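Quick one: this structure, given as structure tokens, is what I'll be asking you about.
One protein chain is absent from this view; the other protein chains keep their places.
Think of it as A, B and C in the order they're written, each chain with its own count starting at 1.
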Amino acid sequence: MIDMINIGMDIGLLGVLLACALLILRSGSLLAIILLSAAYSLSICALFVILDAVDVAFTEAAVGAGISTVLMLAVIRRQDESLHAPRWPSAISVVTGLGLGLLLIVGTLDMSMYGNPLAPVHLHLAPRFIGQSGAETGIPNVVTSVLASYRGYDTLGEVVVIFAAGLSVLLLLPSANTETGEEHEDRQRRAWIADNPILKAALLRVIPLVLLFALYVQFHGDYGPGGGFQAGVIFGAGVITFGLLCGLGKLLAILSERWVSIGMAAGVLLYAGTGVAAMWRGGNFLDYSTLAETPTAGQHTGILLIELGVGITVAFTMISLFICFSRGRD
Amino acid sequence: MSLVTASHLPVLQVIVPMLLAPLCIVIGNRTVARGFMLTAAIAMFGISAALMAGVLDGRIYIYELGGWAAPWGIEYLVDPVTAFVLLTINLVHLLAAVFCLSGNHGAPDETARPSFFAAWLLCISGLNGMVVTNDAFNLFVFLEISSLATYVLISCGRDHRALLAAYRYLVMGAVGATFVLLSVGLLYMQTGTLNISDLANRIAEKGADRTIIMALSFFVIGIGIKCALFPLHDWLPNAYNYAPDSVTVLLSGTATKVALYVLLRFLHDLFSADFSILAMPLDWILIVCGVLGMLLAPLIALRESSLKRMFAWSSVAQISYIVVGVGLGTTAGVAAALLHLFNHSIIKAMIFMAVGILIARTGTARIRHLGSVAHHHRFVCYILLFGGLSLIGLPGTTGFVSKWVLVTAVIDKGSWWLAIPVLAGSLASASYIWRIVETMWAKPAHLELAAQPSGVHFVEWFPMVILAALAVWFGLNATWLTGIADLAASSLVETGIGVAR
Amino acid sequence: MFAGILPGLCVLAPLLGACAVVAGRKAPATRDAALILTGLVTLVLLVILLLYRDQYHQAQVLFQILPGLRIAFHVEPLGLIFALSAGLLWPVTSVYAISYLKAGNDEHQTRFHALFCVAIGSVMGIAFSENLFTLFLFYEILTFSTWPLVTHSRTSLAVSAGRVYLGVLLTTSLLLFLLAIVLTGKYGEGISFVPGGVLSATPPTLVGILVFLFLFGIGKAAVMPFHRWLPRAMVAPAPVSALLHAVAVVKAGVFSILKISVYIFGFDTLQSLLFYDLVLWIPAVTILLASAIAMRQDDLKARLAYSTVSQLSYIVLGALLANQMAMAGSGLHITMHAFGKITLFFCAGAIIVLSGKTRVSQLDGLGRAMPWTFSAFFVASLSVAGLPPAGGLWSKWYLALGVLEQGQVALLAVLMISSLLNVYYLTAIPLRAFFLKGENPGQRLETRRAMIVPLVATASISVALFFVADEIASFVQQVAA
Partner (left out) sequence: MDADLSHWIPGLFNYWVAVTLFVLGLVIVIDSHNMIKKLIGLNLFQSAVFLLFITMGKVSGGHPPILDPSIEIYSNPLPHVLILTAIVVGVATTALGLALVVRIRRVYGTVDENKIQHNPDVEPEIIP
């Protein structure tokens, strides 16, 4: 019964996704496209929950619907909000798209059916993760333990990617540029939140709660959905809200750009440093078991540290992105 | 062959630059950042040399990251092929890093910031990570690290169009990376594992089904974009052209080469060569792409007005030789591919250094403005001439050795007519090379040519001379190098990665 | 120790000479002295090599690039004859070239001389090459080092001629020659030159393909249709045309073919070829056609160029005939034609520089102004055409014997007809100059002794060779022994 409801919701949400995608394809307004893509993200989030991927859903909500949308909105300008959508897709895209699509459809024909517990994908690695990760790392959230320990190195890579993005924005949008008149006007146009005293007061009171929630997500990631990445995004969102309300100047007065970039780097260093510490204590890189008396305690310590590293880098990168994109100097 | 699991060398190869990159930012001083870049380059070269020495002693390095055994954890694996590619890219990287100290010739201030050096370090860290990893998903992650860093580095070019080039590369690169991710997903779906050795064994047991074949197709397209496989090369000419000089050197010597290595590794390990041939005519697809590339790209290069982009097209052509070697699928073919991978890395790095200096000194990149330039900038022009002759593959140069080995491999495979396009390709290279030689030596001088001092700085000529010396040496005495390439190729083709288990 | 490296020294000496020339660029007198000295040293080395040749049959390996791919030298009679011809003519040409360039107040004399040295060095390399790869290496160095000489004047005509030059030579060598080498290495017994050949066990079809690949791949032999570079290259200064495009470069081509036919194919393999008769007709057609074209050329150097194309194919034909007599004829003709043709080009250069005339029809009556020049021209014409008392007679004689041995009467007729044409279009030039009346002034034009002495010297040697031809022929015939 539950399965039937799930499948029904699944099909419904897939329909929404398709609709969003088609509308994005046909739409001529950039603003509409960005909002549609946020709606798309939220739908796919819901789908992920149905498919039992709560951590992914959490991340997608924070990233797809949250950060991406904010960044996009920060970037668009009035003059490029409307664009000429092509009436029909071009021949080259149709040929490429259909060709690859058909290839993929053929590729699906040998796949296991949806939800089949005997699919090869469930039989090799997953049983150990589900069966033993609890004992091996002492963490109930299997996604967290795999993410942070078994495949902790991938996660280090992920943090480095985020760091690279932060770096790139620092390089591409340095602070020395001046604002054009048009850009200034745009900023004025978007400053309405700060001009609304009630909204401002209300939101300012929410910020501490957001930061607190971020800490909760950070440290509760072992037991439920969440973890360093989601926490970092939320923390960043809190600070960004502050920046939106009180102005960039005030934010920069508290948190200078230099410190933001150091923060970005510090997270990576904390993460990689944990790995090096493990080497120092005689284990392999990122082998947390060596970090404490017992392997399980070591795993616990290690995961705590690296999740903190992830959170720091992500939070500061988000702040940095916000600062650079909305500097007004653009 | 003995397995070594205790050595930290494989992981140090990757994390040394990865740790130094954030340190650059924390310290925030450009001199220190330069120092870090150089330190990392020297250390990485040392590590790769040590790994190569170990591999030549018959060792194979396995490193379990996080202490988790594969396939549950991620593992690094260094076998002869890995060591060969590591040595190649880290050698070029070392010299590119030295060259980078010269300050990129009029590029904007960006290239002197600590964050530039941090991005540089991340780029090379990602590339090394792609080489040593034995995990399909980890490959994707490091592919993205290097890609992101590459986009940034390209966008630092002196011309505004660097931004457009970087953006286009970003879009194409992201599509390619997504294809790779998709391919990894399909493979995982059918086998339940991500470790490449484990994947290979499971695919061998299970045989080819349509999902796996599609995974292979998407993988080839995705990684083909990264290595500028002929019809997917669109991003390369502009990216190389507009990137800062040292970045062009770095990219041409390492980035495409690593992608080619990954292609080679996947085709031969994951889908053992037999399988590729049975399931689809992949070998012929690669060979046809390669032949088209080696014949058409030089023709485009011949019509190119910019010196730097002309050599970028030449890279497309030269990559095609490697692709043909990969496509042959035989030990000899793979050995030829690896050999040319090395040879082209050093030659093209040298050429792009010379091009960078020449453009900086004359103030122009247009070929038709370079008339008689050889009489003012003799040293640089002779380096270019030497590099050009090597690209053509004249006897006595490294280019000839790789051409010889490739043509022999082609004939060994029994398709001797294929030797004709390969040889015609080198003839086509001669056409564009000779165009610039003619311009630089025999055409009248251009009036607007800025009379810049012709002296060449130590950090500029030193890496060039080292590369030239290597090219001369390996052109005249290639037995050692070819021996290693043969060893690497036979370890890849005949025994496969499965031997590690 | 020293003995082992002697062939290598012969190659190295001119290359070192190039360095000396470049080093002496500030002092022209020193530079020119170094140039001539290098020529003499090389000649001495060659003579030593000739005297002690028996010690050098072994390969002297310089670089082992890959297993089966090495740069190595050895000494055998054909190569020695070729090297000696070039070595003898080089100092003579140097004297001539120095004078010629000074007469034209050339700005790039150093570059010219240095590249000349490199070209001679690669000729030596070709002559002593122990295997196909070494041959190919020096063949390509020769191509590239002569390109700046062809385009020396930097005029657009010269640059476009340089393009044709390089285009034809590179296309043929990189595409066909190299393919032939790779195939030989793959299906033969290695790529070293071995008496009797290395292709005896190779499938006949492949041998047939290889013959074509080598014949057309060696573009320097100017077998039609790959002859077009040669007339175009005549824009180069006269010394270049004289030494390189009459002796060194083109002879490197035909010498390569000769050496390959003797040491790679071997006589037996070659003769058992499927379409053997057809193959023989390729150079035969070139001989006839080139002579016919030469007759219609009014430009002096162009006429000489087509004459060269024709004469080269004599040597190619001799190489393909694959018997002792023909081979001796080819070897002889390399020498005889070298001395004859260089004299002709020296004369042409002298005429062009001293009188300013470039066309055959302008030369009427010039004989009295340049008696030495036109006399030498006449003697050299006889030698090239194969008439007594010049050495050319003997090479053609041996070639004819070789043709007869092969039973190809029709080819004999070709040789005869072509020789008649040679006589006509070459000897006609000095005869016109002496006996026809023209507008040319009567005063003596032969003011530059450094240009006249060399051409008289080479003409005299041509005559002298008439008397020692037998010795040379028997020396060449030691090959198969």
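In this section, contacts are C-beta pairs under 8 Å (C-beta built on N, C-alpha and C of every residue); 3 or more make two chains touch, one makes a residue touch a chain.
Here the structure is a predicted model, which means the values were calculated and not measured.
Though it is not drawn, the left-out chain touches A, B in the full complex. If you put the hidden chain back, the residue from A:9, A:72 or A:292 that touches it is A:72.
Which of A:108, A:256 or A:294 touches the hidden chain is settled by the complete complex: it is A:108. Annotation for chain B: contacts to the undisplayed chain at residues 106, 137, 140-141, 144, 148, 151-152, 155, 158-161, 163-168, 170-171, 174-175, 177-178, 181-182, 184-185, 188-189, 194, 238, 241-242, 305-306, 308-309, 359, 363-366, 369, 448. On the side of chain A, touch with the chain left out of the figure occurs at residues 3, 7, 10-11, 14, 17-18, 21-22, 24-25, 30, 33-34, 37, 40-41, 44, 47-48, 51-56, 59-60, 63-64, 67-68, 71-72, 75-77, 79-80, 83-84, 86, 89-90, 92-94, 96-98, 100-101, 104-105, 108-117, 119, 121-122, 125-126, 129-130, 133-134, 140-143, 146-147, 151, 154-155, 157-158, 161-162, 164-165, 168-169, 172-173, 177, 180, 223-225, 229, 314, 321, 324-325, 330.
Quick note on the criterion: only the chains that are shown with their structure count from here on.
If you draw each protein chain as a dot and join the dots that touch, you get a simple line with two loose ends. Look at where the CA atoms of chain B average out and do the same for chain C: the two points lie 45 Å apart.
Computed from the mean C-alpha positions, the centre of chain A lies at a distance of 75 Å from the centre of chain C.
Remark: chain A and chain B have CA centroids separated by 32 Å (rounded to whole angstrom).
Chain contacts: chain A has no residue touching two or more partner chains.
Of all residues in chain C, none touches two or more other chains. Listing the residues of chain B that touch chain A in their complex gives 8, 11, 15, 18-19, 21-26, 28, 63-68, 71-74, 110, 113, 115-116, 118-119, 122, 125-126, 129, 137-138, 141-142, 144-145, 148-149, 151-152, 155-156, 182, 186, 188-194, 202, 209-215, 217-218. For chain C in complex with chain B, the residues that touch the partner chain are 63-67, 69, 71, 133, 136-137, 140-141, 144, 148, 151, 154, 158-159, 162-163, 166, 170-171, 174-175, 178-179, 182-183, 185-186. In the complex of the two chains, the chain B residues touching chain C come out as 389, 392-396, 401, 404-405, 407-408, 411-412, 416, 419-420, 423-424, 426-427, 430, 434, 438, 441-444, 475-479, 482.
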